[in-house]
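Starting off with a structure, shown below.
Complex shown without one protein chain; remaining protein chains in place.
Here is chain A:
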Amino acid sequence: MTTRIDTRFAELKRQGRAAFVTYVMAGDPDPATSLEIVKALPKSGADVIELGIPFTDPMADGPSIQAAGLRALKVGMTLKKTLELVRDFRKGDNVTPLVLMGYYNPIYIYGVDKFLADAKTSGVDGLIIVDLPPEEDDELCIPALKAGLNFIRLATPTTDDKRLPAVLANTSGFVYYVSIAGITGAAAADANAVGEAVARIKRHTGLPICVGFGIRTPEAARAIAEKADGSVVGTALVDALKNSLDAEGRATAKTVNAVAELTAALAQGVKGAQQAAE
């Protein structure tokens, strides 16, 4: 099975450049604006979209993404509406890979089989579920692979060589390397340390490796893109969105553009990277 993710990374490899992966929260600050933002991402240079599933208790996220989730929940966002958003996005874009990222409970409550079927028909390509390590692969990972969705695993600085094979075993699409031990939006990643980690993971897998957590600026995105197959930016985009809202937390005329402009600047950074020879 080939997903849009596989196709996109093969294409980028031919072009000899790294992917720019963007994260935004579904339904933030409201479902309609959120759809416009997601539509604007590929037009502004995003190669892969990660779309957050709002959850009340995001244990691995910093204050910015916690607040984004709560903004979305406050206006009634749900997992069902998140899938509707993807379906609406797919009406105008059938090539950009889209990955849902979040926590297991909303999916578990939706029902795993029903969720996978609905995600597939909505046009979702892959899943990143933070609280499902390989030890819990029976829950969602194996069923997702059977349903034709990529299951993208997080590897972290604490994932040593002994553990890497287990982490990579059922991973597909790409590997998401979490550049720091920490939560989203925290300390900046050190590009050299990231380079070493990426090289280490590459000894175990042929999958593309994207790096996220702590990347906020075009310069940082570029530095990471020189060491890895992709740079992921989330918190900086969520912050740009938040800064465009009015005092009541509602979207303004500037909101979609605020995210699009930062996306374009970051994409320029990534595209300027000189990829290391493999």
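A few points about this structure:
Methods note: a residue touches a chain if its C-beta (ideal position, glycine included) is under 8 Å from a C-beta of that chain, and two chains touch if they have at least 3 such contacts; residues count from 1.
What we mean here is this: contacts and distances are computed from a predicted model.
Looking at the choices "Branched-chain amino acid ABC transporter permease", "dihydrouracil dehydrogenase (NAD(+))", "DNA modification/repair radical SAM protein" or "Tryptophan synthase beta chain", the name in the UniProt record of the chain not drawn here is "Tryptophan synthase beta chain".
Considering A:95, A:109 or A:169, the position touching the chain not shown turns out to be A:109 (whole complex). When the missing chain is restored to the complex, the residue among A:68, A:100, A:155 or A:207 that touches it is A:155. Touch with the chain that is not drawn comes from one residue among A:182, A:195 or A:249, which is A:182.
Listed here are the chain A residues that touch the chain not shown: 54-60, 62-63, 66, 70, 73, 78-80, 103-110, 130-136, 153-160, 163, 167, 178, 181-183, 186.
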